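Attaching a single structure in structure tokens format; questions to follow.
Excluded from the complex is one protein chain; the other protein chains are retained at their positions.
Here the chain labels run A and B in written order, and each chain numbers its own residues starting at 1.
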Amino acid sequence: MADVALGKKFLGQPVERVEDEILLMGKAQYSDHLPTRAGTQHAAILRSPHAHAKIISIDTTRAENIPGVTAVMTGDDVKEMSEAFLIVLRQPINQWALAVEKVRYVGEPVAIVVARNRYIAEDALAEIDVTYEAMKPAVDQEEAILDDAPIVHEAVGSNVVSTRDFTYGDPDDAFAAADKVVKMKIRYPRNSQTPLEGFVVTADYHQGENLYDVASNYQGPFTSHPVMSMALRVKNSQLRMRTPQWSGGGFGIKVQIFPYVVLICLASKKVGKPVKWVEDKLEHLSAAAAAPNRLIKMEAAVKNDGTVTGFRFDQQDDYGAFLRAPMPGPLYRMHGILTGAYDIKNLSVTNRVVMTNKCPSAMVRGFGGPQMYYGIERIMHKVATELGMDPLDVIRKNLVPAGVFPYRAAAGALIDSGDYPGAVERAVKEGALEDLKKRRDEMRAAGKKYGIGYAAIVEPAQSNMGYLSNILPRDERQRNPKGGAVANATVNVDPLGTVSVTADSIPQGQGHMTILSQIVADVLGLTPDQIKVNLDFDTAKDAWSIATGNYSSRFSSATTVACLKAAEKVKAKLARIASQTLNVPADQLEFVDGKIRDPSNPENGINFYRAAGSAHWTPGNLPDEMEPCVRETGSWSPPELESPNEKDQINTSLTYGFVFDFCGIEVDEDTGEVKIDKYVTMHDSGTLLNPLLADGQVHGAFAWAIGCALYEEFVYGDDGSFLTGTFADYLVPTAWEVPEPQIVHMESPSMLTPLGAKGIAEGNCMSTPVCLANAVADALDVEDITLPMTPTRISAMIHGEEKPPNNDKPAVTIPVKGEGNVLRGTGETFVPAEPLEVWNTLLDPKALAAVIPGCHALDLIGDNSYEADVSLGVGPVRGRFKANVGLTEMVEPKKATLSGGLIGPLGASQGSGHVFLEAADDGTKVSYDYAIELTGTVASVGGRLLEGAAKALVKQFFQRLGAQVGGRPVSGGEPWWRNLLRSLGLLK
Amino acid sequence: MSKLNKDARYPVTMTLNGEEVTGHAEPRMLLSDFLTHEIGITSCHVGCEHGVCGACTVIVDGTVMRGCLTLAVQADGTTVETAESLASKDGKLSELQLAFKKHHGLQCGYCTTGILMSLTAYLEENPKPTEEELRDMLSGHLCRCTGYVGIVKAVLDYCENSTE
Partner (left out) sequence: MKPKAFDYLKVSSAEEAVVALAQGGEDARIIAGGLSLMPMLNFRLAEPSILIDISKVDSLNYIREADGHVEIGAATRQADLMRWDGLADKLPLVNAALPYVGHYQTRAKGTVCGSLSHADPSSELPLCLAVLEGEVDLQSTNGKRTIPADQFQTGMLSTAKQAGEMITAARYPTAKDGCGYAFTEMAQRRGDFAIVALAAIASAKSIKLGIGGVADRPTVREWDLLEGDALNNALNEFAWDLGGYDDIHATARYRRELVRRLGRRVIEEAKTCRS
């Protein structure tokens, strides 16, 4: 497609944003500010504390009786009122808006309370009694695929729900002919860019028309709209979705609002009133969505000169508990460009989709790219290490050469433009790489751990809506081929000649209004401030299609084109109108400074507003067959986005930019901190529509990438408990941690989009984590690097064997905690009574009730099995729990095993311990050990407190046991006998 | 003052951005919820509700505070300022706000209003911070969009060139 003749007065300029004024004034209405009808009810969601459990029963009676509570719904209600969500795979993975029969991850919605306000709704959550039967969870993705692993979806029969093999070129031949085969296994962690604004859904069911009217900060794609309407059992037109003009950040995560849209719709239908739900941060962190963690086993076929002739990838993505549309997108979105920035013809890849008992995965900025490039660029670094080459030379050796565009990559990407070697050399020069190398030499000479890392990546934009088709076998996908990617925009000129624009881009803060105003201003010879762009969106009124939404860097190469086409249609129409008055052929007129005029005789012109006005005021005077009014919609889908071909090749995206990064880092010898000394990032994103905004996107992606590399990870315990439920646990980098990178631009316009623009907002999410990892690998000369590279992990690599305690003095027993959040401890105490007396106390419900800290009631419910109501906590932290405890393996009066569980609003726990009684002088030595798993809110937000809390509680228990048996009243603090001994001077 | 009962609602009156306003709140209602849902302003953005992200930062009687860690009843009788107080009455942005616009110091804008309030209080005490001091102060806010670059540039430019 040829570049259009566009007088670029504003496009390409660093125009300040039209969005900013209202935002800076604090006047913008985000979703939570949107007006709601009087009587609107507020929802709160009860979430599973278990990673995997059967729901035995749910009793909502007490919750429903709370004044102000309108309704409580459970999975049974939802199953009756709706269908399970459609998914991409043909597998029995059924998800409803609330858990049905069992829960599969911590945070899964189990029940919803609708009440007068959110405070009351949350009060009611604590009064819902759910009886769970905990099951063993599948947590680690490598263990989940083993034969004896617990199965997340029994009906599937396996946690591997899809496996697809692809071969391009002749990889077997490449590997057979290789001088060397370099192998590597990498893991990419779970993370997400966590927008500050949570999900918001307001739904109003209109009974008379069987219509759900929804306002939500959902960001698309509207492929999910039919998923929602089908779940709700209505036609598409009966689900009216509106998204607001202002959103507090999306980054892909707000795609995953759609199950909640259905849930709140059902709640509204049930109570006959509008219902509003605002997600809070604990809900967001634990249950919104995460980028899938990925395991890649890679092999590279390598020649001794550094040429890589083939790749073999075995990619395994962990999608958590459910496959929500459009999952498993991250595994397939990058498919066409699996060879990255390199001219590698031979490739074999196996894609595996694995289910585990974790939060469902989703698209997050970078959308499969961070995972894939972490693999490719780490192995390129390793190739260099093994060959004794400079990593940059290996990159140079393998880059797609200049002058070959459009270039068809092995797996099908049609790379539209670029000059990768040229871009690299420009970055090397402008970023002063040679100086950085000198600095590394100097730092190393001074004994510092200093490293340089590189990464070269291709950044795709505007996804082919057929990108997921490759997950289906060839014959199956050919029956229903999918491809393309439609964008829509409308330009309207009103009777007074003012111009307004709407589009289906659903922005989340990027500045789409500004760019569209630049485009339309340039086409129509106006200024951006004369263009009113309105990007709130309404499926009942706006032009839209399945691709509608904000994801995969869709805006700069797609929506802009639709807008350009709409503006050009308006221009053509107004030119025809003006042509009548000016007696100049329409195609010879120019639009300049608010006028339509003859360029050869600028005096011969009319005002823009007058030409537009005549289409409203005097439609009878319009040229023949011209329709009145000026409202034009541009729709665009690029022909290059085809369905996968016979050879499984697919052009997964329309445009492909290039990013090349290098950096210098120093590792602090003492603390293990990684300090970024210098960071250079080179972007060729085609034509820059607004350099100010383009840099803003680079800075934002870079900052999140710093998080992914050094700070951010969703952490799960072995029991599937979720451990990063606060922003003090999920560590988002601040202004202190994020340096300013040096940005270098190059512009190779895309030949496939009229404006030449490509995406720019995702590149650093893909390049920066691995660039930093390569630098750390260089600094420490290590291969196995786990993200995020936290100080504790780096310390484990650089600090060697720990210095043992001095003088063979036995160290204090340090509670050894297993992986995850299993709390373990041991201890001993002395009780001034015979072992039998202690034994009897443990078996006597009354005595035991007095011993258990915070015990309100304790009942014997079976042989040596008790049910108790207890308040537990440390300091001000306190929660009420229902406890079940049983005694087994009893050897009177010597030892017993205690095991059981707790459940309450703050979470659930499972644990066991052993008690050993041994006669000692005038009493009993009681020794004990315990292992407790905690899950639910308290594990998610109180991680720092748990170790101490468990220790304190167990200690208290045995102190009280001592006091009880000794016949002394229970008191806090030290056992009474220590005080006695101290007062007698026998104890210091 | 007498004890406020947990189940009752009480009038809360404050001078909000120069105007006296009254709403009603139970003792447990957070100031952030009160300002947004009881009074109806749009500049106290609820982010994390545990005091880390800073999106709800407002100034109460001259002290910068997290709206989510303050009770509405605690703000009774106080003077509260939010980002809506910064532009002139006739809608002209302040020099600090203009600097944010010039340097692309905001994208989605959700964190911006809180950051502006921290800056309002902080620059009063320290009108010409070094970049390090500024970044230290900004570490009390999370921004997911900008990478902080535009924010830092905007403030340093403002401090250098302000005529206010």
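In the analysis below, a contact is a pair of C-beta atoms (placed from the backbone, for glycine too) under 8 Å apart; a residue touches a chain by one contact, two chains touch by 3 or more.
Everything numeric in this text was worked out from a predicted model, so none of it was measured.
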Omitted-chain contact residue, chosen from A:Ser795, A:Asn864, A:Ser912 or A:Ser927 = A:Ser795
The listed residue (A:His153, A:Lys281 or A:Arg554) that touches the chain absent from the view is A:Lys281
Of A:Lys27, A:His50 or A:Arg118, the residue in touch with the unshown chain | A:Arg118
Of the residues in chain A, which ones touch the absent chain?
-> 118-119, 122-123, 126, 280-282, 670-673, 711, 715, 723-724, 726, 728-729, 731, 733-734, 736-737, 790-792, 795-796, 799, 802-803, 805-806, 809, 811-812, 814-815, 817, 874-879, 905-906, 937-938, 941-949, 951-952, 973
Contacts of chain B with the absent chain, listed as residue ranges | 1-7, 26-28, 30, 33, 49-51, 54, 57, 63-66, 68-71, 73-74, 118, 121-122, 136-137, 139-141
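Please note the rule applied: only the chains that are shown with their structure count from here on.
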Roughly how many whole angstrom separate the Cα centroids of chain A and chain B?
-> 28
Complex interface listing, chain A residues touching chain B = 16-17, 19-21, 23-30, 32-33, 118-119, 193-197, 246-249, 251, 278, 280-281, 508-511, 692-693, 695-696, 698-704, 726-728, 732, 734-738, 740, 941
Inside the complex, what are the residues of chain B that reach chain A?
-> 26, 28-29, 33, 36, 41-43, 45-50, 52-53, 55, 82-84, 86-87, 91, 93, 97, 100-102, 104, 106-113, 116, 134-136, 138-152
